[in-house]
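A protein chain is absent from this complex, but the other protein chains hold their places.
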Amino acid sequence: MRIGVIIGTVVATRKCESMVGNKLLLTQPVNIKREAIGEPFVAVDAVGAGVGDFILYATGTASRNSVQKPKSSIDASIIGIVDNVDIHPDVLEEK
Amino acid sequence: MRIGVIIGTVVATRKCESMVGNKLLLTQPVNIKREAIGEPFVAVDAVGAGVGDFILYATGTASRNSVQKPKSSIDASIIGIVDNVDIHPDVLEEK
Amino acid sequence: MRIGVIIGTVVATRKCESMVGNKLLLTQPVNIKREAIGEPFVAVDAVGAGVGDFILYATGTASRNSVQKPKSSIDASIIGIVDNVDIHPDVLEEK
Amino acid sequence: MRIGVIIGTVVATRKCESMVGNKLLLTQPVNIKREAIGEPFVAVDAVGAGVGDFILYATGTASRNSVQKPKSSIDASIIGIVDNVDIHPDVLEEK
Partner (left out) sequence: MRIGVIIGTVVATRKCESMVGNKLLLTQPVNIKREAIGEPFVAVDAVGAGVGDFILYATGTASRNSVQKPKSSIDASIIGIVDNVDIHPDVLEEK
């Protein structure tokens, strides 16, 4: 799973039937300082996330599992809202 | 899912039988300003997309699901036509 | 799917039994101008491709499907011979 | 599988039900000198790993298998604690 921030929404009237009913969220991957890294992508919502939320996302089969649609065209989804990240980067130097 | 623009078509007379009947679309990944990012690739069409369309694509199992061909050689497909993207990039700075 | 050119062959006498009987083709990914992009990799052949052919390849489950070996160790295969690519890159600027 | 160091933990109260009960570990991919490479990501724990541990991680289906949750939203997990890496980089020049 990776972390990101929801920065928008996408409207697609014409789409695969298996995606009907799933909100499409424009998601910006971020680093642990909440700075943008790489390009935004589109994920369905599995946890009631909205614009501005700091989230956890999954890709591939995991994303279809998250909305109980194993046979859908979905390949990315928001699977959690991040409350807190506790970081100890110093452990990299310890050993 | 990621966003792209259909920039062409591909003809492949000799191909896996499981792909027969699926239009092959040359797809250029784009960013939210609709600028090209990375190299074009080939996707099958699941929503009646054509050259010039601003689209949503999926890869892997999701793409086979989109055309109801789970046992095919397909690994990318166009799964939606984007009507609108509503962006709030400012939310990245808010917290 | 992505496009490439077959630039060689690979011989591996000692290999997983599930791969016996599948030709191993050294494949160079190319862009739409047929210029090399990234490193060559090894794919099995599902369409009778040979050195010099301009091809379409797939990765992951799609590649195992292409040779009807879902339980094999294969993760890339040649699934089509490209006859023609019709490109309209101008559509990126249109909107 | 790839190697990394656990550098923190993530708390997400609102998340997919299939992830409840799995510790979320912030994982920094490292090279064989234990130097950070790329961005940290979030993995569930399958082996009792904690902050500072030098670990082996897997992604995709392998990660769901590691915690016996094939239908979960998980796409990365810690699957081993590295005791020792024995390296012979010189073999690259030998042939």
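As written, the chain order gives the labels A, B, C and D, with residue 1 at the start of each chain.
As a working rule, a residue touches a chain if its C-beta (ideal position, glycine included) is under 8 Å from a C-beta of that chain, and two chains touch if they have at least 3 such contacts.
This one's a predicted model, so the numbers in the text were calculated from it and none came from an experiment.
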- Message: Across the whole complex, list the residues on subunit C that are touched by the chain not included here.
- Response: 5-16, 18-19, 24, 26, 28, 30, 34-36, 39-43, 51-52, 54, 60-61, 64, 71-76
- Residues of subunit D in contact with the chain that isn't shown? 1-3, 31-32, 37, 46-48, 56, 58-63, 65-66, 70, 77, 79-89, 91-92, 94-95
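Convention: only the chains that are shown with their structure count from here on.
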- Query: Among all the other chains, which ones are in touch with both subunit C and subunit D?
  - Reply: none
- What is the distance, in whole Å, between the centres of subunit B and subunit C, each centre taken as the mean of its C-alpha atoms? 19
- Cα centroid separation between subunit A and subunit C, in whole Å? 31
- Message: By the touch rule stated above, which residues of subunit D touch at least two different other chains?
- Response: none
- Name the shape of the chain contact graph, picking from line, ring, star, complete and other. line
